[in-house]
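Here's a structure for you.
Missing here: one protein chain of the complex. Every other protein chain is in place.
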Amino acid sequence: MIKHLPALLIVIPLLVAIITPLIGRINRALSWYTATITTFISFVISLSLLKTVLEQGRISYWMSGWEPPWGIEYAIDYLNIFVLIIISFMAFVGAIYSKKNIDIEIDEEKKPFFYSVYLLFVTGIMGMTVTGDIFNIYVFLEITSLSSYALIALGKKRQALLAGFNYLIMGSIGATFFLLGIGYLYLMTGTLNIADLAVRLPEFYHTKAIFTAFTFLAVGLLMKLAVFPLHFWMPNAYAFAPSTISAVMAATGTKVAAYVLIRVMFTVFSLEFYAQAPFNIQYILLVLAVAAILAGSIMALAQTDIKKMLAYSSVGQIGYILLGITLMNTNGMIGSLIHLLNHALMKGTLFLVVGAVVYRTGLTSIENFRGLGKKMPFTMAAFTIAALSMTGVPLTVGFVSKWYLSVASIEIGMWWLVPIILLSSLLTAIYFWRIIDNVWFKPALGEEGLEHGHDNHRKPKSNDAPASMLIPTFTVAMLCLVFGVFAYGPVSLAEKAAMILLK
Amino acid sequence: MIEILAKYNYWIVIILLCTGLYGIMAKQNLIKKIIALNVFQTSVLLFYVSMSKIEGGTAPILLNHGHGVQPLFDNPLPQVLMLTAIVVGISTTAVALSIVMLIYRQYGTIEEDQILELNKHND
Amino acid sequence: MIDIAIPLFLVVCGIAVLFVRGLFSSIMIFSVYSLVMAIEWVRLNAVDVAITEAAVGAGISTVLFIIILSRTKYVDEGKHMNIPALLVSVSVAAVLLYGTLDLPNLRDPNIAPNTHVTPYYLEHSYEETGQLNVVAAILASYRGYDTLGETTVVATAGFCLILLLRGSNRRQGTKDSQKRTGSRT
Amino acid sequence: MNKHTAGGVGINPTEKSPTVTDQDKDIIKKTVTKFLLPFIQLFGLYVIVHGELGPGGGFQGGVILGVSVIVYALVFGLKEAQQRMSVKTKDLLVSSGVLVYGGIGVIALLFGGNYLQYNVLLPDPKFASTIGIMGIEIGVGITVAAVMITLFYETVRVDDND
Partner (left out) sequence: MEIIESARPVYAILVSLLAVVLISFSGKSPNLREMWTMLAALLKFGLVVSMLPTILAGKVIEYHVTRVLPGLDIAFRVDSLGMVLALTASFLWIITSVYAIGYMRSMDEHAQTRFFMCFAIALSSAMGVAFSANVFTLFVFYEIITVTTFALVAHEETPEAIKGARRYLAYLLGTSIFFFLPAMFLTYNYAGTLDFAGQGILAGKASYTIISIIFVLYIAGIAKAGMMPFHSWLPAAMVAPTPVSALLHAVAVVKVGVFTVIRILLFVFGVDLLSKIGLGTYLAYFASFTIITASIMALRQDNLKLRLAYSTISQLSYIILAVALLTPSGITSSMMHITIHAFGKITLFFVAGAIYVTTHKKNVSELNGIGRQMPFTMAAFTIGSFSMIAVPPFGGFISKWYLIMGTFEAKLIPILIVIVVSTLLNAAYFLPIVYAAFFKQPESGEVHGIKEAPALMVAPILITAAGVLVLFFASPLLLNLVKIAVASALGGIY
């Protein structure tokens, strides 16, 4: 069975997702256990695959037993195992966390279907990650997208509906562009297998058709990735979705989109393509990345709702990921990959914390965070750690990625990127500091006579989130520190991935 | 004739695609947006299906398999891909429409500008 | 000639769908559009796809649209040009046209899709899968995994519908007249 | 809630108090439907399994099967339809279709093949493939039909709450 782990990785959550509503019919509470155990199994399988990849290199699994390029291949190398570990872990964390969170955000009788769709979402993102066939990416992308549209629209406030709808529109446009790009590639090369494409594509690099193909693939993915200025679906989607979903989507959804972008840019296409392209693609993407970094940070500053602020901050962070990709050198790629990990951990933590706050107070305005340090000390400690990591403080994982990005910028002579990275770090520090300030150094709203939306009977005593929320949140926050101090592990894996990609 | 047909469907695809795209962005009515999205998606389907056709080819069904010379077959692969894509399209439409229904239920309208207006009031 | 006329009619329908006044006529024209699309695909020998499109586009979608339409109220919108949207569409068109310039000719038996990968299917599908319809062979076997994904997409859509629509918390009482701002429960 | 804004087209899922002539029409409608439905369904099944030879397959057949139930619901009313095909059964079918598909893949694993590798299922690979493909087409058909019904049940059902 070890040989079949790549297939089982996807098939197990898929089939469990399908039967979850049936399990839920026996007992609704069972669906949570099902989802948690399944995501845990996926995580364990990912770890086992990591071991195999480290020992043997690239894994290739032939679906239906057909040899690629005729059949669909599952190809796992350093790059996607890296992403896979992140997303399967975060999906697992999200599943544990959802137990209490869902109690207040989803109707009781819908729980089995919620977990079913949640598992389908997880299946989709993992499927996109491990597949070696570009059309198969599209199929799993749609599984992911469909489930995420519904999950977002589930949010309690009615704005969630429009947010879900807009995401659906943007997601569909993005996916269709991606499909169009695949069509161009197929028309020129006749194959859909990524490895085969990589072999057959170089002779067409100079053609206008391939350039167009690249454009549509890239634009489609940039939409999914919510790169500025294609980000506008994201803030509302993250702001109004149920907290678990905001956290899991922020931690995994954009990561996978970034992964596919890297895969397309450096495996399907190669560095040679960018040298031959009629436009300077690197420059264009670089401008986008820098704009995203700055705009995201500035817009985050202007927000009064924490979830929106985090969403805009994601726009900026995605800019970093894109920046690393765009620099097209090893250190940049390492920076980008580490930032994937980093952003998954810290943004995951932050959204999980917000979910816990919503669970306790029901509010998401930044004002509402006043005095929470006394009420929810551990949750807020996790928040503070993640915020520090966002800022890029040394010994957090946020520092590692920014360090690599800076090194890479200098390496290719773009020293001016360093001040930009710094400026955005500073802005990040400012908008997080507002909250940390509220959390630790200001009395709670009710105690100041401002009664706005505050339950007076709630004592300012320690009333931290329930353990099923607190433990996952705190664990992820701690990982921000662990990987900040022992960055060597992920960095060496990312380095191997980068070496292969940029060969 | 063949010279025209060689590129003709590309142009049709482009026109349809851009009409759809314009509709998605410009229309305020959510249902119209979805219809436009469908036009947009089907244009890509047309693109794929167009490339499956070969001049003088027949549908890829091996009726006289093993009996003498095989006829020239059209390319089945794009057709297969598009079967999947159509299904994806209708699934998306179904989810989209159900969200629209809920939106109507909550806001009493399916015009985007009015919804945004209501959101502003209620925030 | 008909190969030129049908796509042209398609374009006419496509544009009319969006610019005709009234949603119902729009949906009807969309139904026609789907049918014409199916006919075009029959012309292109893609019978499976055509049947599916006819069932989906002209059938299910139309019914769905009408169901939804009957549940909602349509306010006729003014016809004003949306310039940014137009610019975006035109620029997308420009990129596409640019890319089309050196795309291989359609209907050419020697282009890459017809010389790589596909010949293998045409030659081996019967021996390897026992299927005479190569489309079915690819669909269910060579790319069977995609089809599993496709089925999952359908099931996902089903679950999403249930998740969104089923349940007691979305009753009439929660319209915008409702006092509690933005909260649905 | 005005159901007839869209040019008078509306689905009538719920029974209205029919006049006498309406009832006569209803009887004709119902009889014809009752007579036709088995054929439609048979045709649906045929399309599902005969994809091997001509156009057609699980998806198209599934749509036809689904439509047959929808037609039944249109003619006899939602409640009647849900007695024949209950929501629970339908939910079960949505799941079971994919389960059949995925299950065949898993069985292939147990037989020592790769996932979804049908030709290991039986000694004769060609026949095994045919059986496997038929199996998955049935799976697709079940799910598609069930989701079609879901589409109808759920969109119309919500309206009942008004």
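So that you can tell them apart, the chains are marked A, B, C and D in the order they are listed, and the count of residues begins at 1 in each.
We take it that a residue touches a chain if its C-beta (ideal position, glycine included) is under 8 Å from a C-beta of that chain, and two chains touch if they have at least 3 such contacts.
Note that this is a predicted model, so its numbers are computed, not measured.
Taking the full assembly into account, the omitted chain touches A. Contact with the chain not shown here comes from a single listed residue; of A:L294, A:L395 or A:I412, that residue is A:L395.
The hidden chain makes contact, of the residues A:L54, A:L422, A:A467 or A:M499, with A:L422.
If you put the hidden chain back, the residue from A:E203, A:E272 or A:D437 that touches it is A:D437. Where chain A meets the chain that is not shown, the touching residues are 388, 393-395, 400, 403-404, 406-407, 410, 418-419, 422, 425-426, 429, 433, 437, 440-443, 484-488, 491.
Following the convention adopted for this analysis, only the chains that are shown with their structure count from here on.
The geometric centre of chain B is 3 Å away from that of chain C, both derived from CA atoms.
Among the residues of chain C, those in touch with two or more other chains are 23, 47-48, 52, 56, 60, 64, 68-69, 71, 73-74, 96, 100, 103, 111, 113-114, 117-118, 121, 132-133, 135, 139, 141, 143-150, 152-157, 159-162, 164-166, 168, 170, 172, 174, 182, 184. Multi-chain contact residues, meaning those touching two or more other chains, occur in chain D at positions 53-55, 57, 59, 91, 94-95, 98, 102, 105, 115-116, 118-119, 151, 154-155, 158.
Only residues 17, 21, 24, 30, 33, 37, 40-41, 44, 47-48, 51, 77-78, 81, 84-85, 88, 91-92, 95-96, 99-100, 102-103, 106-107, 112, 115-116, 119, 123 of chain B touch chain A when the two sit together in their complex. Within the complex formed with chain D, the residues of chain B that make contact are 59, 61, 83, 87, 94, 97-98, 101, 105. Chain C contributes residues 95-96, 98-104, 111-118, 120-121, 141-146, 148-150, 152-153, 155-157, 159-160, 162-164, 166-169, 174, 182-185 to its touches with chain A in the complex.
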